[in-house]
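Only one protein chain is missing; all other protein chains are in place.
Naming follows writing order (A, B, C and D), and every chain is counted from residue 1.
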Amino acid sequence: MSSTTAAPAPILGSTGEARLAELALAKARRKRRERAIEAVLLLAACVSVFTTVGIVYILLKESLAFFSHVSVWDFITDDQWTPLFEDAHFGIRVLLAGTLSSSGVALLIAIPLGTIIAIYLSEFAGHRTRETLKPILELLSGVPTIIYGYFALLFVTPMLQRLMPELPGFNVLSAGLVMGIMIIPYVSSLSEDAMRAVPMSLREGSYAMGATRLQTAVKVVVPAAFSGIASAYILGISRAVGETMILAVAAGMQPNLTLDPTEPAATITSFIVQVALGDLPHGSVGYQTIFAAGLTLMMLTLSFNMLGYWMRRKFREAY
Amino acid sequence: MTPSPKTTAPVAARRSTLNAEEMRALIRAAKRYDVLFATLGLLALAIGILTLAALFTGMALDGIPRLNSEFFTNFPSRRAGQAGILSAWVGSLLVMTVTALIAVPVGIAGAIYLEEYARKNWVTDVIEINITNLAGVPSIVYGLLALGLFVYTFGLGQSILSAGLTLALLILPIVIVTTREALRAIPQHIREAAYGCGASQWQVVSHHLVPYGMPGILTGVIIGMARAIGETAPIITIGALTFIAFLPPAPFMGDPPAGLFDWAFSGFTVMPIQIFNWTSRPDPAFHQNAAAASFVLVFMTVGMNALAIWLRYRLRKNIKW
Amino acid sequence: QIVKIDGSSTVYPITEGIAEDFQKAKKNAVKVTVGISGTGGGFKKFCRGETDIQNASRPILAKEMEDCRAAGVEYIELPVAFDALTVVMNPRNTFLKSITVEELKKIWEPAAQGKITRWNQVNPAWPDAPIKLFGAGSDSGTFDYFTEAINGKAKSSRGDYTASEDDNVLVQGVSQDVNAIGYFGYAYYAENQSRLKALAVAEKAGKPAVLPSEASVLDGSYQPLSRPIFIYVSAKALARGEVREFADFYLKNAAKIAKEVKYVPLPAKAYSLAAEHLAKGKKGTVFGGKNEVGLKIEELLAREARM
Amino acid sequence: MTTSTITLPNNPPPLKAEAKALDFYYGAFKALKGISMPVYENRVTALIGPSGCGKSTFLRCFNRMHDLYPGHRYDGTIQLLPDAVNLLDHQVDPIEVRMRISMVFQKPNPFPKTIFENVAYGLRVRGERNRTYIEDKVEAALKGGALWEEVRDRLDESAVNLSGGQQQRLCIARALATDPEIILFDEPTSALDPIATGSIEELVTELKKKVTILIVTHNMQQAARVSDYVAYMYLGELIEYGATRDIFMKPLRKETEDYITGRFG
Partner (left out) sequence: MTTSTITLPNNPPPLKAEAKALDFYYGAFKALKGISMPVYENRVTALIGPSGCGKSTFLRCFNRMHDLYPGHRYDGTIQLLPDAVNLLDHQVDPIEVRMRISMVFQKPNPFPKTIFENVAYGLRVRGERNRTYIEDKVEAALKGGALWEEVRDRLDESAVNLSGGQQQRLCIARALATDPEIILFDEPTSALDPIATGSIEELVTELKKKVTILIVTHNMQQAARVSDYVAYMYLGELIEYGATRDIFMKPLRKETEDYITGRFG
């Protein structure tokens, strides 16, 4: 409308009618350009969706082939996992048990330690300490996990065996412990970010009541940052469930239906690399099992993430 | 203003809860927990840092004797003493290049869309949930995706390009999330000022948001890359080579028809694969090589992280609100 | 000019050594790449025509033959060395001197799962101590061969043991536990003799128990756990000069390199026979699409010669 | 609903803009209720009223700032004269509106760029490439913003290192550089010290020779000092509008009087 009405004589400067007509033209051009840019950006945002679709497609395709050989019921209820043996059993529970116990051990380490560290760095440590220690700690998550695997096997296990002579050379415990330490920075960094985002005014409010640091941290800062801390936990859980190489090296790859961490066990992920590294003809049922296992894993992490999403919505920070 | 005489009567007596002595005792008790917790915090930190130190010294003790210049300029060999990581570090470098070239623009563009353009509707909801989800998908699953999609469906083969694409997808959520955070940290009044000058949305984004968010964005990119460089599982699934005693062709130098990007289609190996191979060899002399290579790899990650911190520090200095 | 090789991790050390020397000999005019994706994964690529040479720790299987045929890929089968699967125990173990195939079966057969958990259940002469089992990952050629040789059927095994694709992990496991027993390729034993003890294996009760060694493999007395390993050369790729040169070079140097990386080389005659096949371009396999155990060198040579 | 008491001047100067029955909604919340009011050319119009009464909301309608946020809705019109464009019209590109009407915010918000680039920004956005033209314009704008003398030797330094008052004058220069027809000020001095405040007030008085000014202020004295017309708002409504002297000396409405004499606020 404005661009079509007779342009007014501008009040200031050297602009004239010609200039305004120019502007009208420019507007149309600008609109088109802006649309095109937005479309490109949207496409980029959708890459992540395509990735998920791709993952789901690949997993489903091979899994469907798998489930045409193996009934879903057997998959869920069988208590043996020997897909590559002559007498094949496909009881995913066995791998789930390994995944559960190893993640359990890891989270028992990572969540308390990570939270304590986060509180310490955010509420107790000085600026300098925080700025040096935080990145150093973050290096823990940067070390290639295969290196952790050997660390667990060659360093942690013998140490544990001195305390528990009965402990087998391969066990979920030592893999889980090391994994827990690896996950600490995921929990601590994110939690610390969330705690530091809590406005100073809340802390001042608490200190002004005569609270100590710990009281302020535990009673005010942590509850205020709860949703951020919860997402940190969820990320930690996803990492634990999805960790591969540490378990492949140190946990023994023994498909044991047990939750006892002092036993060796196989997890979903360690089974997948084992097969991916191995000798199996592609297209065989054995090969398809890794996709069925991958699908299970994906659904597991998906449900954790949905839980996290829901929690964030529900407990969004309200300062 | 006459100074009042110093009275010994506890002031707090008037207060209904505590007298001065009680109060001091209470504060002392409460502060003990402060000290206790601080000790606990330091202890927890020590566990993490000591683990790191143990890892480092272990690798250093085993590996440093092997770290001479030949180690970096030799190809792999069946003789442990002559084996080097030339093809591995060059491979890692090239794969990282591809990863960066893809993940950085796509990640930043996606983040800009979600943060600045997206209307709040189910499409953006889906994209958002999806990104949080992807951040939690185990890396081995990306390997399966890459094998099916890039290697076979797109026919890219076991090339640097396939590996770079895979790792790019893997770190995309990291780049997107950190970029969004960087954009969110830019105060709204800067946007309003720019719009107030008559800027279009894209002008606001490209003139202001991206430059001002750069420190945060770079940090995210580098942290993502540091993660990618250590990834083993997905690269194994794609099928990196283990023995490769030559380097991918330099631009225009390969067998004819030589082109700028021939190297991207070349076979490759990367540091983690080389380490993995060496650790699984029977001859213990190779385990020393593996330790040395691990040392180099961890050093690369440390270096990248350090770079991220430094960049963040340097760039932030010039941006204040 | 690139020669692309992929496949078995067992054959890898030999091929790698050959590739290294070959490139040196050709002054880097020819490039060779070697990957590890397992015998099965390798055949998948080989039968798509993606690789020139395939490392295989077992003969090609019927399903793979079919794939190759469908894609029009023909191949020449060349045995390159012997691997002696070695049964190992902890050096501090005092009661184990030798073991029969029978006893091994008792330990490893599927029926043993959850039942045979103590040494005295296998042989009353042995103490009442737990058995700790370590074995190749169920996705390896070693596993297939061992189960077929001991339990009589490929892939039939008990499942409650510590499995790993990475044999060093097994070495670690056995060397940490007095009551451990395990099996893997000879090279891993040879490199870790300070931490492990090989167990002499008797083919039948009453027959002499034999320790794995170059001599016992060559004279055919280490049975049934010695197996040949192969490379398969694509006939189409062989038309390329560099591939043929590489294959020739392989056969000429296989004995030397195999020894270097602690495998057992074939007798010289076997290599010359193989070279002859190569020269004549004799395609196909002598195994008819299935794995075989306990094959003696003479038999193998005889079959190759008959081809 | 109360009606507005509007006293128009006897000899009105030419109109620059006119709001008519303007409603504004933040989602479901109606923040402006039927505001009708003239804005005279080359005059300063001050918007006063207690916190939350809608002054900023009203001001930000003039450059369609609300368009940046979803769910905000206008009803009614603001005509920009002399071409009588309704600048709230959906057909009208908000970018075009903002090119004609500049804004200066409460907190100085220079871009973290050089001083020069800050002032030149509006020109760059308009696609201006001519270096000498830009340089001339920047100099003129900085002079108009009474900042030239202080920064002429450090145009390449970062603007964020200027003092608060300098930053605010820089923002004014930035707004001036593109020859706007109206400049909107939203409490431009509330984050500044008294001396900086004084210089900004002088500047506003100076600027009205060339451009029309709308200013929101909390400070009664300031309104009295700088403005020609005053609009008193309360709870989203325009209570009273008139010449500054009249509003402060003999307000017609009790609410206005209460506010001005400090009975609350």
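Here is the rule we use: a contact is a pair of C-beta atoms (placed from the backbone, for glycine too) under 8 Å apart; a residue touches a chain by one contact, two chains touch by 3 or more.
Computed from a predicted structure; not experimentally measured.
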Inset, instruction - Have a look at D:6, D:191 or D:252 and name the one touching the chain we're not showing. - result: D:191
Legend entry - Missing-chain contacts mapped onto chain A: 126-127, 199, 201-212, 215, 219-220, 223-224, 317-319
Inset, instruction - Since one chain isn't shown, list which residues of chain B touch it in the complete complex. - result: 1, 3-12, 14-18, 20, 23-24, 26-27, 29-31
Legend entry - Residue ranges of chain D at the interface with the undisplayed chain: 50-52, 191-195, 197-198, 219-221, 262-265
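Quick note on the criterion: only the chains that are shown with their structure count from here on.
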Legend entry - Comparison of A-C and A-D (more C-beta pairs in contact): A-C
Inset, instruction - Please work out the Cα centroid separation of chain B and chain C, and write it as a whole number of Å. - result: 40
Inset, instruction - Determine the centre-to-centre distance between chain A and chain B, using the mean Cα coordinates as centres, and give it in whole Å. - result: 13
Legend entry - Per-residue overlap in chain A, given as positions that touch at least 2 other chains: 30, 277
Inset, instruction - For chain B, jot down the residues that touch at least 2 other chains. - result: 200, 279
